[in-house]
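Yeah, one chain of the complex is gone here, protein chain that is, but the others are all in their spots.
== chain A ==
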Amino acid sequence: MNSTSSGFGRRNFLRTSGIAAAAIFGGAALAACTSAVSEQKAGGDDATPVRGGTLKVGIREDLVPANLLTNTAATPIVIGLVYESLIRYPNDTLDPKPLLAKSWQLAADGRSLSLDLRDDVKFHSGRPFTAKDVEFSLRTYADAKWSAQLRSSAAAVTGFDIVSPTRIVLRLAHPLSNIYDLLDTVPILDSETADKLGTGDTYIGTGPFKYVQRVPNSQLIFEKNPDYWIPERPYLDRVEVSIIPDPNALLNALKSGQIAAARELSYRDAENLGKSGGYTVHDLEGAELQAYVGVNVTEPALADVRVRQAIAYSLDRERIINEVFRGAGYPLNVPWPKNSPAFDESRNTKYSRDLPKAKQLLDQSARPPKLPLTFAPGYGEVAQIVQANLADVGIEVELDPVDAATFVKQLTGQQFRGLWVTDHSWAQFVPSTLTVSAYPFNARRNASRYDSPAYTAAADTAWQLAQGTGPEAVRAYQAVTDQLLEGLFLIEIGVRFQQYSTVNKVHGFAWTKRREPVLTDTFLS
(Lines give C-alpha, C1' and ligand atoms only; values in the text may rest on other atoms or scores of the structure.)
Protein backbone atom coordinates (compact mmCIF):
# COMPACT_ATOMS: atom_id res chain seq x y z
CA MET A 1 0.00 0.00 0.00
CA ASN A 2 1.36 3.38 -0.89
CA SER A 3 -0.74 5.96 0.68
CA THR A 4 1.47 8.91 -0.08
CA SER A 5 1.50 8.49 -3.81
CA SER A 6 -2.26 8.35 -4.09
CA GLY A 7 -2.75 12.02 -3.40
CA PHE A 8 -5.00 11.08 -0.54
CA GLY A 9 -2.40 10.22 2.06
CA ARG A 10 -2.76 9.90 5.79
CA ARG A 11 -1.64 13.45 6.41
CA ASN A 12 -4.09 14.86 3.88
CA PHE A 13 -6.81 12.63 5.21
CA LEU A 14 -6.21 13.68 8.81
CA ARG A 15 -6.04 17.31 7.81
CA THR A 16 -9.26 17.11 5.83
CA SER A 17 -10.98 15.20 8.64
CA GLY A 18 -9.76 17.73 11.18
CA ILE A 19 -11.11 20.61 9.16
CA ALA A 20 -14.41 18.82 8.65
CA ALA A 21 -14.72 18.02 12.36
CA ALA A 22 -13.89 21.60 13.30
CA ALA A 23 -16.48 22.82 10.83
CA ILE A 24 -19.13 20.49 12.23
CA PHE A 25 -18.49 20.64 15.96
CA GLY A 26 -16.96 23.99 16.58
CA GLY A 27 -17.19 26.10 13.51
CA ALA A 28 -20.88 26.60 13.69
CA ALA A 29 -20.62 27.89 17.22
CA LEU A 30 -17.51 29.98 16.80
CA ALA A 31 -17.95 31.31 13.31
CA ALA A 32 -21.65 32.04 13.53
CA CYS A 33 -22.63 35.62 12.93
CA THR A 34 -24.64 35.75 16.16
CA SER A 35 -24.22 33.82 19.39
CA ALA A 36 -27.31 31.99 20.61
CA VAL A 37 -26.09 32.43 24.18
CA SER A 38 -25.82 36.20 23.78
CA GLU A 39 -29.29 36.26 22.30
CA GLN A 40 -30.64 34.38 25.29
CA LYS A 41 -29.11 36.86 27.68
CA ALA A 42 -30.02 39.86 25.59
CA GLY A 43 -33.54 40.04 26.94
CA GLY A 44 -32.21 40.86 30.39
CA ASP A 45 -28.71 42.27 30.07
CA ASP A 46 -29.45 44.74 27.31
CA ALA A 47 -32.72 45.88 28.82
CA THR A 48 -33.30 49.45 29.92
CA PRO A 49 -32.69 49.48 33.69
CA VAL A 50 -36.20 50.47 34.72
CA ARG A 51 -38.60 50.31 31.80
CA GLY A 52 -38.78 47.59 29.15
CA GLY A 53 -37.10 44.27 28.66
CA THR A 54 -38.16 40.66 28.65
CA LEU A 55 -38.31 38.59 31.78
CA LYS A 56 -37.61 34.93 31.03
CA VAL A 57 -39.00 32.53 33.57
CA GLY A 58 -38.61 28.76 33.85
CA ILE A 59 -41.21 26.55 35.47
CA ARG A 60 -41.50 22.77 35.69
CA GLU A 61 -45.16 22.18 34.91
CA ASP A 62 -47.12 23.19 31.85
CA LEU A 63 -50.55 24.72 31.78
CA VAL A 64 -53.59 22.43 31.82
CA PRO A 65 -56.15 24.69 30.12
CA ALA A 66 -59.13 22.83 31.58
CA ASN A 67 -57.73 23.48 35.06
CA LEU A 68 -57.56 27.25 34.69
CA LEU A 69 -59.52 27.90 37.89
CA THR A 70 -57.81 25.28 40.06
CA ASN A 71 -54.62 27.06 41.03
CA THR A 72 -52.39 24.21 39.84
CA ALA A 73 -49.36 23.75 37.55
CA ALA A 74 -48.86 26.87 35.37
CA THR A 75 -52.29 28.40 35.95
CA PRO A 76 -51.04 30.75 38.69
CA ILE A 77 -48.75 32.35 36.08
CA VAL A 78 -51.59 32.96 33.62
CA ILE A 79 -53.96 34.17 36.34
CA GLY A 80 -51.30 36.40 37.94
CA LEU A 81 -50.29 38.08 34.70
CA VAL A 82 -53.50 38.20 32.64
CA TYR A 83 -56.33 38.41 35.17
CA GLU A 84 -57.29 40.45 38.18
CA SER A 85 -59.74 39.96 41.01
CA LEU A 86 -62.04 42.40 42.78
CA ILE A 87 -59.98 42.79 45.92
CA ARG A 88 -56.54 41.65 47.01
CA TYR A 89 -55.22 40.55 50.37
CA PRO A 90 -51.77 41.69 51.37
CA ASN A 91 -49.59 38.62 51.85
CA ASP A 92 -49.33 39.01 55.61
CA THR A 93 -52.92 39.87 56.63
CA LEU A 94 -56.55 39.14 55.83
CA ASP A 95 -57.38 42.82 55.48
CA PRO A 96 -58.75 43.18 51.91
CA LYS A 97 -57.47 46.02 49.74
CA PRO A 98 -59.12 47.49 46.61
CA LEU A 99 -58.26 46.16 43.19
CA LEU A 100 -61.03 46.14 40.55
CA ALA A 101 -63.51 47.01 43.33
CA LYS A 102 -62.84 50.47 44.77
CA SER A 103 -64.92 49.97 47.91
CA TRP A 104 -67.50 47.64 49.42
CA GLN A 105 -70.09 47.49 52.15
CA LEU A 106 -71.12 44.31 53.96
CA ALA A 107 -74.68 44.34 55.36
CA ALA A 108 -75.05 44.11 59.13
CA ASP A 109 -76.64 40.66 58.87
CA GLY A 110 -73.81 39.47 56.62
CA ARG A 111 -76.22 38.39 53.85
CA SER A 112 -75.35 40.91 51.17
CA LEU A 113 -72.31 42.75 49.97
CA SER A 114 -72.40 45.81 47.73
CA LEU A 115 -69.38 46.52 45.56
CA ASP A 116 -68.34 49.73 43.83
CA LEU A 117 -66.19 49.00 40.82
CA ARG A 118 -63.50 50.95 39.00
CA ASP A 119 -64.80 52.67 35.86
CA ASP A 120 -61.44 52.95 34.07
CA VAL A 121 -60.71 49.29 33.48
CA LYS A 122 -60.78 47.59 30.08
CA PHE A 123 -60.36 44.00 29.05
CA HIS A 124 -57.48 43.22 26.69
CA SER A 125 -60.05 43.12 23.91
CA GLY A 126 -60.83 46.80 24.56
CA ARG A 127 -64.26 46.15 26.08
CA PRO A 128 -64.92 48.05 29.34
CA PHE A 129 -65.17 46.04 32.55
CA THR A 130 -68.61 46.30 34.22
CA ALA A 131 -70.75 44.76 36.95
CA LYS A 132 -72.06 42.16 34.48
CA ASP A 133 -68.55 40.71 34.30
CA VAL A 134 -68.56 40.26 38.05
CA GLU A 135 -71.75 38.23 37.87
CA PHE A 136 -70.48 36.21 34.90
CA SER A 137 -67.17 35.42 36.59
CA LEU A 138 -68.75 34.32 39.88
CA ARG A 139 -71.31 32.16 38.10
CA THR A 140 -68.62 30.56 35.92
CA TYR A 141 -66.43 29.93 38.95
CA ALA A 142 -69.31 28.11 40.66
CA ASP A 143 -69.80 25.75 37.67
CA ALA A 144 -68.85 22.19 38.68
CA LYS A 145 -66.97 21.54 35.43
CA TRP A 146 -64.21 23.94 36.48
CA SER A 147 -63.63 22.15 39.79
CA ALA A 148 -62.59 25.41 41.42
CA GLN A 149 -61.56 25.13 45.06
CA LEU A 150 -63.84 27.86 46.41
CA ARG A 151 -66.80 26.61 44.42
CA SER A 152 -68.96 25.99 47.49
CA SER A 153 -68.44 29.59 48.59
CA ALA A 154 -69.21 30.87 45.07
CA ALA A 155 -72.37 28.75 45.06
CA ALA A 156 -73.45 30.51 48.26
CA VAL A 157 -73.73 33.75 46.25
CA THR A 158 -77.32 33.30 45.17
CA GLY A 159 -78.29 36.72 43.86
CA PHE A 160 -76.72 39.44 41.74
CA ASP A 161 -78.35 42.89 41.78
CA ILE A 162 -76.71 45.03 39.13
CA VAL A 163 -77.46 48.60 40.19
CA SER A 164 -75.28 50.27 37.58
CA PRO A 165 -72.27 49.31 35.43
CA THR A 166 -70.06 50.11 38.39
CA ARG A 167 -72.20 48.89 41.27
CA ILE A 168 -73.33 45.36 42.12
CA VAL A 169 -74.90 43.83 45.20
CA LEU A 170 -74.17 40.17 45.94
CA ARG A 171 -76.92 38.31 47.83
CA LEU A 172 -75.66 35.47 49.99
CA ALA A 173 -77.48 32.29 51.01
CA HIS A 174 -76.05 32.72 54.48
CA PRO A 175 -73.37 34.85 56.12
CA LEU A 176 -70.07 33.89 54.53
CA SER A 177 -67.00 34.49 56.66
CA ASN A 178 -64.73 33.82 53.67
CA ILE A 179 -66.52 36.07 51.16
CA TYR A 180 -63.37 38.18 50.71
CA ASP A 181 -61.35 35.03 50.02
CA LEU A 182 -63.75 34.40 47.17
CA LEU A 183 -63.42 37.95 45.85
CA ASP A 184 -59.64 37.76 46.13
CA THR A 185 -59.55 34.43 44.30
CA VAL A 186 -62.07 34.61 41.45
CA PRO A 187 -60.43 36.04 38.31
CA ILE A 188 -62.63 38.45 36.37
CA LEU A 189 -63.26 36.66 33.09
CA ASP A 190 -64.29 38.02 29.71
CA SER A 191 -67.70 36.58 28.84
CA GLU A 192 -67.12 37.04 25.09
CA THR A 193 -64.21 34.61 25.00
CA ALA A 194 -65.09 32.34 27.92
CA ASP A 195 -65.81 29.39 25.63
CA LYS A 196 -62.13 29.35 24.69
CA LEU A 197 -60.87 29.16 28.27
CA GLY A 198 -60.93 25.39 28.48
CA THR A 199 -59.13 24.90 25.20
CA GLY A 200 -56.35 27.34 25.97
CA ASP A 201 -56.90 29.20 22.71
CA THR A 202 -57.07 32.63 24.28
CA TYR A 203 -57.11 34.33 27.64
CA ILE A 204 -58.63 37.79 27.92
CA GLY A 205 -58.43 39.57 31.25
CA THR A 206 -57.83 43.04 32.62
CA GLY A 207 -54.36 42.39 34.02
CA PRO A 208 -51.00 44.02 33.37
CA PHE A 209 -49.96 41.51 30.68
CA LYS A 210 -51.73 40.23 27.58
CA TYR A 211 -51.61 36.60 26.65
CA VAL A 212 -49.84 36.20 23.31
CA GLN A 213 -49.10 32.58 22.60
CA ARG A 214 -48.75 29.12 24.04
CA VAL A 215 -46.61 26.34 22.63
CA PRO A 216 -47.81 23.31 24.60
CA ASN A 217 -45.12 21.65 26.68
CA SER A 218 -42.73 24.40 25.76
CA GLN A 219 -43.58 28.06 26.22
CA LEU A 220 -46.08 30.71 27.31
CA ILE A 221 -45.64 34.25 26.04
CA PHE A 222 -47.14 37.45 27.41
CA GLU A 223 -46.63 41.08 26.52
CA LYS A 224 -47.31 44.35 28.26
CA ASN A 225 -50.89 45.62 28.33
CA PRO A 226 -50.41 49.19 27.03
CA ASP A 227 -53.85 50.24 28.30
CA TYR A 228 -53.41 48.97 31.82
CA TRP A 229 -55.37 51.04 34.32
CA ILE A 230 -52.39 51.70 36.58
CA PRO A 231 -50.42 54.46 34.79
CA GLU A 232 -46.88 53.68 33.67
CA ARG A 233 -47.19 50.00 34.55
CA PRO A 234 -46.03 47.38 33.98
CA TYR A 235 -42.35 48.12 33.49
CA LEU A 236 -41.58 44.97 31.54
CA ASP A 237 -42.41 44.72 27.84
CA ARG A 238 -42.67 40.97 27.73
CA VAL A 239 -42.66 37.83 29.84
CA GLU A 240 -41.60 34.48 28.36
CA VAL A 241 -42.23 31.38 30.41
CA SER A 242 -40.39 28.19 29.44
CA ILE A 243 -41.59 24.79 30.56
CA ILE A 244 -38.56 22.89 31.87
CA PRO A 245 -39.74 19.76 33.68
CA ASP A 246 -36.32 18.44 34.70
CA PRO A 247 -35.03 20.19 37.86
CA ASN A 248 -31.40 19.89 36.77
CA ALA A 249 -32.17 21.38 33.37
CA LEU A 250 -34.05 24.20 35.14
CA LEU A 251 -31.01 24.91 37.31
CA ASN A 252 -28.74 24.82 34.26
CA ALA A 253 -31.02 27.20 32.39
CA LEU A 254 -30.83 29.69 35.28
CA LYS A 255 -27.08 29.33 35.73
CA SER A 256 -26.38 29.72 32.02
CA GLY A 257 -28.47 32.89 31.80
CA GLN A 258 -31.12 31.32 29.59
CA ILE A 259 -33.77 32.33 32.16
CA ALA A 260 -33.72 34.97 34.88
CA ALA A 261 -36.23 33.37 37.25
CA ALA A 262 -36.97 29.75 38.10
CA ARG A 263 -39.92 28.36 40.00
CA GLU A 264 -39.40 25.27 42.14
CA LEU A 265 -35.77 24.37 41.89
CA SER A 266 -35.00 21.61 44.34
CA TYR A 267 -34.74 23.06 47.85
CA ARG A 268 -31.05 22.09 48.03
CA ASP A 269 -30.23 23.76 44.70
CA ALA A 270 -32.07 26.91 45.78
CA GLU A 271 -30.18 26.93 49.08
CA ASN A 272 -26.84 26.64 47.28
CA LEU A 273 -27.79 29.33 44.76
CA GLY A 274 -28.80 31.69 47.55
CA LYS A 275 -25.41 31.27 49.18
CA SER A 276 -23.46 31.65 45.96
CA GLY A 277 -24.32 35.33 45.35
CA GLY A 278 -25.82 36.68 42.16
CA TYR A 279 -29.17 35.07 42.91
CA THR A 280 -32.10 35.79 45.22
CA VAL A 281 -34.31 33.04 46.56
CA HIS A 282 -37.86 34.19 47.30
CA ASP A 283 -39.76 32.10 49.85
CA LEU A 284 -43.39 32.77 48.96
CA GLU A 285 -44.41 33.82 52.45
CA GLY A 286 -48.11 34.39 52.83
CA ALA A 287 -48.78 31.69 50.22
CA GLU A 288 -47.91 28.75 52.43
CA LEU A 289 -48.21 25.09 51.57
CA GLN A 290 -48.41 22.60 54.42
CA ALA A 291 -47.08 19.07 54.50
CA TYR A 292 -49.13 16.51 56.41
CA VAL A 293 -49.58 12.82 57.08
CA GLY A 294 -53.06 11.68 56.12
CA VAL A 295 -54.77 8.79 57.87
CA ASN A 296 -57.56 6.54 56.64
CA VAL A 297 -59.47 6.29 59.92
CA THR A 298 -61.63 3.43 58.68
CA GLU A 299 -58.66 1.08 58.48
CA PRO A 300 -58.97 -1.10 61.59
CA ALA A 301 -55.35 -0.52 62.61
CA LEU A 302 -55.86 3.25 62.50
CA ALA A 303 -59.39 3.49 63.85
CA ASP A 304 -58.13 3.85 67.44
CA VAL A 305 -57.32 7.51 67.96
CA ARG A 306 -54.52 6.53 70.36
CA VAL A 307 -52.60 5.03 67.41
CA ARG A 308 -53.06 8.29 65.49
CA GLN A 309 -51.88 10.24 68.53
CA ALA A 310 -48.82 7.98 68.77
CA ILE A 311 -48.05 8.81 65.13
CA ALA A 312 -48.47 12.54 65.84
CA TYR A 313 -46.12 12.33 68.87
CA SER A 314 -43.48 10.40 66.94
CA LEU A 315 -43.05 12.81 63.99
CA ASP A 316 -39.76 14.71 63.91
CA ARG A 317 -41.13 17.79 62.21
CA GLU A 318 -38.01 19.91 62.65
CA ARG A 319 -35.91 17.29 60.88
CA ILE A 320 -38.28 17.21 57.90
CA ILE A 321 -38.32 21.01 57.62
CA ASN A 322 -34.55 21.29 57.97
CA GLU A 323 -33.44 18.33 55.88
CA VAL A 324 -36.05 18.12 53.17
CA PHE A 325 -37.17 21.73 52.79
CA ARG A 326 -33.77 23.12 53.80
CA GLY A 327 -35.33 25.44 56.35
CA ALA A 328 -37.83 27.00 53.92
CA GLY A 329 -40.72 26.55 56.33
CA TYR A 330 -41.44 25.74 59.95
CA PRO A 331 -43.00 22.87 61.91
CA LEU A 332 -46.67 22.89 62.88
CA ASN A 333 -49.19 20.78 64.77
CA VAL A 334 -52.16 22.86 63.64
CA PRO A 335 -53.12 23.34 59.99
CA TRP A 336 -52.76 27.14 60.12
CA PRO A 337 -49.68 29.20 59.36
CA LYS A 338 -48.43 31.59 62.05
CA ASN A 339 -50.10 34.67 60.54
CA SER A 340 -53.55 33.05 60.55
CA PRO A 341 -56.18 34.26 63.04
CA ALA A 342 -56.69 30.58 63.90
CA PHE A 343 -53.08 30.04 64.92
CA ASP A 344 -52.60 29.42 68.62
CA GLU A 345 -49.18 28.57 70.01
CA SER A 346 -50.45 26.39 72.87
CA ARG A 347 -52.44 24.23 70.47
CA ASN A 348 -49.52 24.18 68.08
CA THR A 349 -47.31 22.32 70.58
CA LYS A 350 -49.88 19.71 71.55
CA TYR A 351 -48.12 16.91 69.65
CA SER A 352 -44.50 17.96 69.94
CA ARG A 353 -42.20 14.98 69.53
CA ASP A 354 -42.48 12.76 72.61
CA LEU A 355 -41.41 9.17 71.98
CA PRO A 356 -42.14 7.82 75.50
CA LYS A 357 -45.68 9.19 75.28
CA ALA A 358 -46.11 7.67 71.82
CA LYS A 359 -44.92 4.27 73.06
CA GLN A 360 -47.21 4.52 76.08
CA LEU A 361 -50.21 5.21 73.83
CA LEU A 362 -49.32 2.27 71.63
CA ASP A 363 -49.04 0.03 74.70
CA GLN A 364 -52.61 0.99 75.59
CA SER A 365 -53.93 0.12 72.13
CA ALA A 366 -53.59 -2.78 69.73
CA ARG A 367 -50.20 -2.44 68.04
CA PRO A 368 -50.86 -1.86 64.30
CA PRO A 369 -49.56 -4.28 61.66
CA LYS A 370 -47.28 -3.01 58.87
CA LEU A 371 -48.96 0.09 57.40
CA PRO A 372 -48.68 1.31 53.81
CA LEU A 373 -47.48 4.91 53.43
CA THR A 374 -48.45 6.25 50.00
CA PHE A 375 -46.72 9.20 48.39
CA ALA A 376 -46.35 10.86 44.99
CA PRO A 377 -43.06 11.97 43.37
CA GLY A 378 -41.49 14.80 45.33
CA TYR A 379 -42.48 13.42 48.70
CA GLY A 380 -40.07 10.46 48.90
CA GLU A 381 -37.72 12.08 51.41
CA VAL A 382 -40.56 13.13 53.71
CA ALA A 383 -42.01 9.62 53.53
CA GLN A 384 -38.66 8.09 54.45
CA ILE A 385 -38.27 10.30 57.52
CA VAL A 386 -41.84 9.56 58.59
CA GLN A 387 -41.07 5.85 58.16
CA ALA A 388 -37.97 6.17 60.35
CA ASN A 389 -39.87 8.22 62.97
CA LEU A 390 -42.60 5.62 63.23
CA ALA A 391 -40.03 2.83 63.43
CA ASP A 392 -38.65 4.60 66.51
CA VAL A 393 -41.87 3.83 68.37
CA GLY A 394 -42.35 0.38 66.86
CA ILE A 395 -44.79 1.15 64.03
CA GLU A 396 -43.65 -0.57 60.87
CA VAL A 397 -44.39 1.28 57.64
CA GLU A 398 -44.11 0.08 54.06
CA LEU A 399 -43.40 2.83 51.54
CA ASP A 400 -45.88 2.89 48.65
CA PRO A 401 -44.67 5.26 45.90
CA VAL A 402 -47.23 6.03 43.18
CA ASP A 403 -47.27 8.47 40.29
CA ALA A 404 -49.11 11.78 40.57
CA ALA A 405 -52.17 10.61 38.59
CA THR A 406 -52.64 7.54 40.78
CA PHE A 407 -52.17 9.62 43.92
CA VAL A 408 -54.92 12.08 42.91
CA LYS A 409 -57.21 9.18 42.04
CA GLN A 410 -56.66 7.61 45.46
CA LEU A 411 -57.05 10.94 47.24
CA THR A 412 -60.32 11.91 45.63
CA GLY A 413 -61.58 8.33 45.60
CA GLN A 414 -60.88 7.78 49.34
CA GLN A 415 -58.72 4.81 48.33
CA PHE A 416 -55.65 5.10 50.54
CA ARG A 417 -55.04 1.85 52.40
CA GLY A 418 -53.34 3.42 55.42
CA LEU A 419 -51.22 6.55 55.61
CA TRP A 420 -50.13 9.05 52.98
CA VAL A 421 -48.04 12.19 52.80
CA THR A 422 -48.62 15.25 50.65
CA ASP A 423 -49.39 18.91 51.20
CA HIS A 424 -52.40 21.19 51.29
CA SER A 425 -53.00 24.86 50.69
CA TRP A 426 -55.73 27.40 51.51
CA ALA A 427 -54.87 27.56 55.24
CA GLN A 428 -53.35 30.99 54.66
CA PHE A 429 -56.81 32.42 53.92
CA VAL A 430 -59.76 32.88 56.27
CA PRO A 431 -59.62 29.59 58.20
CA SER A 432 -63.14 28.50 57.27
CA THR A 433 -62.05 28.32 53.63
CA LEU A 434 -59.87 25.32 54.45
CA THR A 435 -62.69 23.24 55.84
CA VAL A 436 -65.10 23.94 52.98
CA SER A 437 -62.66 24.11 50.07
CA ALA A 438 -59.67 21.85 50.63
CA TYR A 439 -60.89 18.30 49.99
CA PRO A 440 -58.74 16.59 52.68
CA PHE A 441 -60.43 18.81 55.31
CA ASN A 442 -63.95 18.68 53.93
CA ALA A 443 -66.22 17.87 56.83
CA ARG A 444 -68.78 15.97 54.75
CA ARG A 445 -66.49 13.91 52.51
CA ASN A 446 -62.74 13.66 52.85
CA ALA A 447 -59.89 11.34 51.85
CA SER A 448 -59.58 10.09 55.45
CA ARG A 449 -63.22 8.90 55.54
CA TYR A 450 -63.46 10.85 58.79
CA ASP A 451 -67.01 11.66 59.81
CA SER A 452 -67.76 13.63 62.96
CA PRO A 453 -70.90 15.68 63.63
CA ALA A 454 -68.93 17.82 66.08
CA TYR A 455 -66.29 18.63 63.43
CA THR A 456 -68.97 19.32 60.81
CA ALA A 457 -70.81 21.63 63.20
CA ALA A 458 -67.62 23.50 64.15
CA ALA A 459 -66.66 23.90 60.47
CA ASP A 460 -70.16 25.11 59.48
CA THR A 461 -70.32 27.55 62.38
CA ALA A 462 -66.99 29.09 61.42
CA TRP A 463 -68.00 29.30 57.73
CA GLN A 464 -71.34 30.97 58.36
CA LEU A 465 -70.08 33.83 60.48
CA ALA A 466 -70.52 37.30 59.08
CA GLN A 467 -66.92 38.29 59.79
CA GLY A 468 -63.83 36.24 58.98
CA THR A 469 -61.75 37.94 61.63
CA GLY A 470 -62.39 39.25 65.15
CA PRO A 471 -62.89 37.60 68.56
CA GLU A 472 -66.03 35.64 67.62
CA ALA A 473 -64.32 34.23 64.54
CA VAL A 474 -61.19 33.34 66.51
CA ARG A 475 -63.28 31.38 69.03
CA ALA A 476 -64.95 29.49 66.18
CA TYR A 477 -61.60 28.68 64.55
CA GLN A 478 -60.19 27.42 67.82
CA ALA A 479 -63.15 25.06 68.09
CA VAL A 480 -62.31 23.79 64.61
CA THR A 481 -58.65 23.41 65.58
CA ASP A 482 -59.62 21.40 68.68
CA GLN A 483 -61.75 19.11 66.54
CA LEU A 484 -58.89 18.59 64.11
CA LEU A 485 -56.40 17.90 66.92
CA GLU A 486 -58.78 15.48 68.59
CA GLY A 487 -59.83 13.67 65.43
CA LEU A 488 -56.28 13.58 63.99
CA PHE A 489 -57.38 12.37 60.59
CA LEU A 490 -54.72 14.70 59.22
CA ILE A 491 -51.48 15.03 61.15
CA GLU A 492 -49.68 18.22 60.27
CA ILE A 493 -45.93 18.33 59.66
CA GLY A 494 -45.40 21.97 58.84
CA VAL A 495 -45.30 24.85 56.41
CA ARG A 496 -43.15 24.69 53.31
CA PHE A 497 -42.73 27.69 51.07
CA GLN A 498 -42.77 27.43 47.32
CA GLN A 499 -39.73 29.24 45.98
CA TYR A 500 -38.76 31.39 43.05
CA SER A 501 -35.05 31.86 42.41
CA THR A 502 -34.14 34.96 40.44
CA VAL A 503 -30.94 36.52 39.22
CA ASN A 504 -30.18 39.72 41.07
CA LYS A 505 -31.03 41.95 38.13
CA VAL A 506 -34.73 41.09 38.66
CA HIS A 507 -36.33 43.66 40.97
CA GLY A 508 -39.81 44.11 42.38
CA PHE A 509 -40.84 40.46 42.14
CA ALA A 510 -44.11 39.90 44.06
CA TRP A 511 -46.80 37.26 44.46
CA THR A 512 -50.33 36.71 45.72
CA LYS A 513 -51.52 34.42 48.49
CA ARG A 514 -52.18 31.79 45.81
CA ARG A 515 -48.54 31.83 44.57
CA GLU A 516 -49.43 33.84 41.48
CA PRO A 517 -46.51 36.00 40.34
CA VAL A 518 -47.36 39.72 40.31
CA LEU A 519 -45.02 41.42 37.86
CA THR A 520 -46.72 44.83 37.71
CA ASP A 521 -43.78 46.52 39.45
CA THR A 522 -41.06 44.14 38.29
CA PHE A 523 -38.15 45.49 36.29
CA LEU A 524 -34.72 44.45 35.13
CA SER A 525 -31.67 46.45 36.08
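Definition applied: a contact is a pair of C-beta atoms (placed from the backbone, for glycine too) under 8 Å apart; a residue touches a chain by one contact, two chains touch by 3 or more; residues count from 1.
As a working rule, contacts and distances are computed from a predicted model.
Its UniProt record calls the unshown chain "Peptide/nickel transport system permease protein", which is the correct pick from "CRISPR-associated endonuclease Cas1", "Glycolate oxidase iron-sulfur subunit", "Peptide/nickel transport system permease protein" or "Hydrogenase assembly protein HypC".
From the options A:Thr298, A:Thr349, A:Gln364 or A:Thr412, the residue with contact to the unseen chain in the full assembly is A:Thr412. Between the chain not shown and the residues A:Ala173, A:Ala404 or A:Ala454, the one that touches is A:Ala404. When the whole complex is considered, the residue among A:Gly110, A:Pro165 or A:Gly257 that touches the unshown chain is A:Gly257.
Listed by residue number, the positions of chain A touching the unshown chain are 1-3, 6, 8, 10, 13-14, 17, 20, 24-25, 28-30, 32-37, 39-40, 62-67, 70, 72, 144-145, 147, 149, 199-200, 214-218, 242-246, 248-249, 252-253, 255-258, 402-406, 408-413, 437-440, 445.
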